[in-house]
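With one protein chain removed, the remaining protein chains of the complex are shown where they sit.
The block that comes next holds chain A.
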Amino acid sequence: MLTLALILFPAVAATLLLFVNGETSRTLAFGAALLELALAAYVFVGFVPDAKTQFAFDYPWIGSLGIRFSAGVDGISLLLVLLTGLLTPFIVLSTFNRNYSRASVFYALMLYMQAALMGVFTARDGFLFYLFFEAALIPIYFLAAMWGGENRIPVTFKFFVYTIFGSLFMLVALVYLYYQTGPINGAPHSSAITDFYNLKLTPTAQGWVFWAFFIAFAIKMPIFPFHTWQPDTYVESPTPATMLLAGIMLKMGVYGLIRFILPIVPIGVEAWGTTAIILSVIGIVYGSIIAIRQQDMKRLIAYSSFSHVGLMAAGVFSQTETGLQGALVQMLAHGINVVGMFFIADVIFSRTNTLQLDQLGGITKTTPKLTVYFMIMLLGSVALPLTNGFVGEFLLLHGVFTFNHYLGLAAGFTIIFGAVYMLRMFQKSMFGASSTRTESFADLTGSESWVLLPLAIMVFWIGIYPVSFLKVTEPAVVNLMKYIGTTAVSLK
């Protein structure tokens, strides 16, 4: 039942918010997001670490067809529910020093977005998942198209059409899977995801279903070469929308790989997984090499995010337990780091009106707080041990390395290039001589610090004591490994 609350509460709050005017709307939105965080935290704490779905609800939706409105939280959903709950209030808080026109609509859209995301991560029915998957696109589209930069209209239109286009393939696959299920409980077919798991599809069918899902998720994440919508969209969107996109929304793709592709079409993965992993690894190297040369901070972070997501996908397709666990932890970690990074970029932009690295520099002289938080987020991003990024990358790289040593080596270049572009960004913006734009740079304000402090705490918590997250996801991952079965590569 709690899951229903997780989905409905932000939606209801958002609807109410539409009737509130101006300034108060953001305070209310922040309050609502905090309550949702409390709910998500309660779910996280109350979750019993086993493979079962918990806090679930299940109503007939189109009962005669066996399509049900059912959702719940298992070990794979849990960290993403936590991530969505955790990031949204701080994304809202990050806007407290900025002014957005039509504020109530702005914040309502963010909460609608949260509701849809919660739905995506908890849906237990294939069509319900699809519904939320598409629903999440609508608020983010309006956020980007209404409050974005100069070039927002063509950029967001491309983003919208591109991702819808990908989802259509998934819809076809879902319908196909639905028709493969037998009669259950008086209904002719079933669209429950667990029923999809038990299908015995022919290898050919598995290949087709694999690609249908893969294209949908690959565009969403994105995986090379489906990524060209991403940098422009990240740059043109208002920063809170970018945070939602990079911090949470792209995890829908990774989540989909784990939830659908691996267990439903294991033979398809066996046949095409190598192709997918190679694309992912190309993305890692490609994205980071491009990031090295970027002048615009937001674009640099966009490419680095693209590179990091490639590693998650590669870990998932390695079909190892370490790869999967790594992907789950890294989704949480990456969400935190990328939101922190984009926020720091936003802080810098709000004071200097530029994100061009050659126009920045010397900021650290007047900003001890910003420097420390920036450094912490950077360390998380470059995966220094004892920060959150390390746990994820260590497990992911081990997974990929176990799958194939050379791919592991290629993927490992992320730790070298990551250091190159992140330290370059840090040095060019924070160190060196001040420019005219950065001379009187003011340090973080109170509310800005309050955005970064919880993120920084999470960076170290996940880094120093990751067991509190790994333990809760483990049973679900072990369970998932059973479906992967024959192709699984386990330790030793």
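Before moving on, here are some points about what is shown:
Following the convention adopted for this analysis, a contact is a pair of C-beta atoms (placed from the backbone, for glycine too) under 8 Å apart; a residue touches a chain by one contact, two chains touch by 3 or more; residues count from 1.
Following the convention adopted for this analysis, contacts and distances are computed from a predicted model.
The protein name that UniProt records for the chain not on display, among "ATP synthase subunit delta", "NADH-quinone oxidoreductase subunit L", "Flagellar basal body rod protein FlgB" or "Protein FixA", is "NADH-quinone oxidoreductase subunit L". For the chain missing from the display, the contacting residue among A:416, A:442 or A:457 is A:416, taking the whole complex into account. Between the chain not shown and the residues A:135, A:199, A:271 or A:289, the one that touches is A:289.
When the whole complex is considered, the residue among A:325, A:352 or A:438 that touches the unshown chain is A:325. Between the chain not shown and the residues A:189, A:351 or A:424, the one that touches is A:424. Shown as candidates are A:395, A:444, A:459 or A:472; the residue that touches the absent chain is A:395.
Taking the whole complex into account, chain A touches the unshown chain at residues 161-162, 225-229, 286, 289-294, 321-322, 325-326, 362, 364-365, 368, 379, 384-386, 391, 394-395, 397-398, 401-402, 405, 408-409, 412-413, 415-416, 419-420, 423-424, 427, 430-433, 465-467, 470-471, 474, 478, 490-492.
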